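I'd like to ask some things about the structure below.
Missing here: one protein chain of the complex. Every other protein chain is in place.
Which chain is which? They are A and B, in the order written, and residues in each are numbered from 1.
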Amino acid sequence: MAIQSWRIRDRYYRLVGSRCASCGAEYFPPVYRCRECGSDKMKDKEMPKTGRIVTYTQLHEPLPGFEAQVPFYLALVELENGARVLTQVVDSPDEAVKTGAKVKATVRRAKVEGESGQIIYGYKFIVA
Amino acid sequence: MARSKAYVASVGFTKVGDHWEKSLLDLAVEAGSSALKGAPKAKPDVLIVGNMFSAVGASQEHLGAMVAGALGLTGIPAFKVEAACASGASAFNVACSLVKSGSVGSALVVGVEKMRDLEPEEASQALAMAESAEYTQFVGASFAALNGLLARYYMESEGVSRDELSSIPVIDHANGVTAEHAQFRKAITADVVSRSSMVADPLRLFDCAPVGDGAAAALILGDPKAGAGKKLVGVLGGAVSTNEFSVYERKDMLDFRATRDAFGSAMSQAGLSLPKLGALEVHDAFSVVGALSLEAMGLSKRGEGCRDAKAGKFDLRSDMPINTFGGLKARGHPVGATGVYQIAEAFLQLTDAAGKNQVDRPDYVATHNIGGVDTTAAVHVFGRAS
Partner (left out) sequence: MYLMQSKNRAAILGYGAYIPYYRLPTTEIARVWRGGGSGPNVEKAVASMDEDTVTMAIEAARQAVAMSGLDSLGAVFVGTESKPYAVKPTSTIVAQALGQHHTLAADLEFACKAGTEAIQVITGLVGSGMIQAGLAIGMDTAQGRPGDDLEYTAASGGAAYVIGNKGEGAIAVIDCSTSFVSDTGDFWRRAHEKYPRHLSRFTGEPAYFYHIENAVRTLFEETGHKPGDFTYAVFHQPNPRFPVEVATRLGFTMDQIKTGLLNPMIGNTYSGSSPIGLAAVLDEAKPGDKILLASFGSGAGSDAFCLDVKDGITKKRGKSPTVKSMLQRGTRIDYSTYSKFRDKLHK
């Protein structure tokens, strides 16, 4: 996990996704090939840090490592450039987490490898 | 000497549920030997095992040779095919292709999954491996969470109510009552679904297929004469299709493109139109997935899948019965085996061996198995072999 995460830490910390050099479409997570025009000329690009909730859920049955957080919100966020990010939504009152809500990115602890392993950081969003 | 046909000569399966006393291999052998006994003279030329997470669930890989050896088939080529929850039907699809190509005369397909040895969160983790480790598992999104997101999106964009969403699980449970191999054999009402515990809002426990152990097998022949006079079922069409990997990466999340394409292709290979189908086994791992699949296959208009189900359009005694033995919700969903269970159930329907679950003399039955959220869809169409 530590090395897998290290490799893409700029994606986790700064939302570095990809932009199609041919048609300008932008993606997060990054893609190898543009879904709009089929080009494989994709360049890394930092995504905007604000967007809106397209849809969301509140998860009650966690994956291992997320037990302490339940229940917590997961949302599909459409960023200002149209890229779509699956993310946790934290530090937001229940009534604020809804479809269409404006959100902004932050960096949080995403996963902790036990008492002695590494702390993996990554993006989460907050209702703005 | 290319053959162009494939037939299911026999099937075998275990009950789905808790098999505390049986290992992954025990289950695979039980289903496999049962299928082989159905056609004792036909020895398979190849074994294809459908399985999703034996590595995690049982610390076991190399299932092909292991199951072959345990079935007394040492010597034949044997492989595992993995396509998440679509592993079973994908294994069947590969086996059929080998038979139809003429490179083998017969093939045994065994779908198997051992899920109950895992604690609930470990099972969730194993299922989540169908989705991106880097961007889906990383944020703590389980497979149920993705489907929860999808369900809310579906309900909000298509105006589907909680009660309507509950209608497909209700059908499954009604059909499971008389299905001896089903994990749950108790009828439920929509109220039971909407009052069950919350899993991934708006999805509740009864919107979600259970975790269970199970194995199912099918013996495929290229030459109907090798079946030695037994009732055979023809594989009239079969297709596997894929969609953009994660549901949230798709322009239209409600378009189950892989299902639509695989179903269209399989039906056109069979030369069939929808009204000809006598039954459909649909992959409803979550209520919302069942609805969107029915819509993608054209059984319902967009947004109408749940409402049609509620109106009785898919009941066992309707023109288009679905999930005749309880579907994923009641028969159960031992993931890598599910697709083969569906095929075994189609076989039972087309050989008039479905007992209390028999639909009224169907000529054609289709099975629909998916991996991920319509990420891989494998559809097969079967007919009576005269």
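Keep in mind that, in the parts below, contacts are C-beta pairs under 8 Å (C-beta built on N, C-alpha and C of every residue); 3 or more make two chains touch, one makes a residue touch a chain.
Note that the structure is predicted; figures quoted are calculated from it, not measured.
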| item | value |
| --- | --- |
| Contacts of the hidden chain among displayed chains | A |
| Contact residue for the chain not shown (choose from A:Arg19, A:His60, A:Arg84 or A:Lys124) | A:Lys124 |
| In chain A, positions touching the absent partner | 9-10, 13-14, 46, 68-69, 90-91, 93, 106-110, 119, 121, 124, 126 |
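Throughout what follows, only the chains that are shown with their structure count from here on.
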| item | value |
| --- | --- |
| Residue ranges of chain A touching chain B (in the complex, touch as defined) | 4-5, 8, 11-12, 29, 35, 54-67, 69, 71-72, 74-76, 84, 86-88, 99, 110-111, 122, 124 |
| List of chain B residues in touch with chain A within their complex | 120-122, 124-125, 128, 132-142, 144-146, 148-153, 156, 197-203, 244, 246, 248-249, 251 |
